[in-house]
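What follows is a single structure, written as structure tokens, with notes after it.
The complex appears here minus one protein chain, its other protein chains still in place.
A and B are the chain letters, set down in written order, and residue numbers restart from 1 in every chain.
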């Protein structure tokens, strides 16, 4: 079967011309539809860079290799076009957007994506109904959805709001970048429940995390270890436990 | 301003700083007793001195130029500046008030007798050497260690003590420059500017007045006409200066203006850290100081310029003290060059000073870190200008103003971004701290942005010293003055850490001394 996300020998740099630094260095990775893959790695391994390169943030330059989503090259696309193709990034540090209420924001995003795919806009009542359902699952206060995006939200609220958006937009492929950081155990469970509810034979997921903790709640099908800009080891779910026990140095030492 | 007329008694003086109930009377008395005695650099030295004729005229300028045996071009340069100066008006926009300066009442040149420069350190008159020793600036190389008492304790154990080469300027002339031989080996030129005029005329000619043009402003033009001495530094391509360079300015003679001129050039990929210290005796008259400092950083070069300014601030009634009108400017001429100004301003009666950076080279960086403390009747109007011309130029301004007594402390700054300075960045933070209810703290930033891709950010706060924090510290047994010093040190920490360590220690103790008597 053709993998949903296929990354081949991907290299990328960050920074302007003379100060460009290579962060990804020949990274290859396949994630088939219906599977959840975890990427683990020490700080500075290139985890966040990978998520930004895949979603098209400026400041990162692809210097080699490629990435396709359902066979389509995504690296040349604008960020919003990738989003319309179904790529969703749950940010490690969700951005504050003063003056734009959550509901307005998500509805604008949803309709922009639908328009790009040639679909009809969602009606206001349908949108509100859906929003209520999703908010209920995530224990989100309706008041919160009227406030500007992420402004004045706690770390946990911001992460829950990312999951809310994910469930509203129903993307095809999810990248969760350090979604567990800054969450207490209850918030972590709520977030994991939301993510698990999104698991689907037609959907792929990449869970980027530094700690194994999140993987207790979101069981991965595969675990990849990212170091120095490439995948150096791939295993089953138990690899995460080994990493936790032996540390990166132990496992990396063995790989080297 | 003075509601009680000429009374010199402190008691019940309605103009006095309000005494808070929580502070015991002894502390206040002790603090008052310190007010002028605590200026430890306030002694004067008796030494035979040659003066130029009092006052300013073409003859004065010819006298200075002749005394230094200057080439004709330099005399012409001075006279041109003088001609220009006659047409200029003293600026009045700064938030400082001082009696009208009579420019004819000063001596524009004072030199210890027996010539400008001594062949060896042994020829320097004993009185001058003692003066510097008393100030903690030993000129004998064997003794040039840390330069500052107290620093030893904090210097990491076993670490080699940093060495500092010193150019000592006594009134109008440079009397000694240490470590010259060793610096010469590295190719570094470090000498008084009067010597450089003779030994390296091409370099001086090439760079003098190119950063601060003769006609730049009233005080800079005055300096161009009458500058007496100062320091010249040239760091050749690729050389990292092997030690800190330092100039120590001492104003000694009465009624004398000091007009030094410093010129520092860091050639491509060179690095130098330069320290400047200043003191003057306690005198009842106002002495005038109008210096010009020019820095040039070529491609990939870096200049770090640190100042601890402790000119005599005048007594508690505002009598005497230095008028400090200084033009300091750095030109980041080459790509990726960097100029960093760090200043600790505790002295002078009136300060008018804006160390600035012209960020001409692409990717060049300008920094300004400042602590300005005013107490008594001091007035300071100081800040910086960051002129962004090159692409991706960055600047950073951190200013901490502390006002106490009946002083006024103003931050004035300009961040200007040229249309072509794409992706320029500036971050400015100005914090003011008020100690007591008779002082003023002012923040006047100017922002001129002509480039859409530039990002400029400015934050400022004005607060008083927190009673809660003060109480907390005192409850733990820290004496009030120490607690104030502790809190103020916390307030200025971001800046102190940019000073070379030896200087940071001196700055900390200066802050404490400057603020003594400020609570209550």
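As a working rule, contacts are C-beta pairs under 8 Å (C-beta built on N, C-alpha and C of every residue); 3 or more make two chains touch, one makes a residue touch a chain.
We adopt the following convention: contacts and distances are computed from a predicted model.
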Protein name, per the UniProt record, of whichever chain is missing from view ("C-type cytochrome biogenesis protein CcsB", "Peptide ABC transporter permease", "Protein-arginine kinase" or "SUF system FeS cluster assembly SufBD core domain-containing protein"): "SUF system FeS cluster assembly SufBD core domain-containing protein"
Touching the absent chain when the full complex is considered, from A:71, A:98, A:125 or A:201: A:98
Given A:84, A:138, A:226 or A:251, the one touching the chain that is not displayed: A:84
From B:54, B:97, B:198 or B:464, residue that would touch the chain that is not displayed: B:464
Sole residue of B:334, B:436 or B:500 that reaches the chain not shown, by the stated touch rule: B:436
Touching residues (missing chain, whole complex) on chain B: 93, 95, 419, 432, 434-464
Positions on chain A where the hidden chain makes contact: 55-59, 78-80, 82-84, 88-89, 91, 94-100, 105-106, 108-110, 112-113, 116, 148, 165, 169
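The rule is simple: only the chains that are shown with their structure count from here on.
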Gap in Å, rounded to a whole number, between the CA centres of chain B and chain A: 53
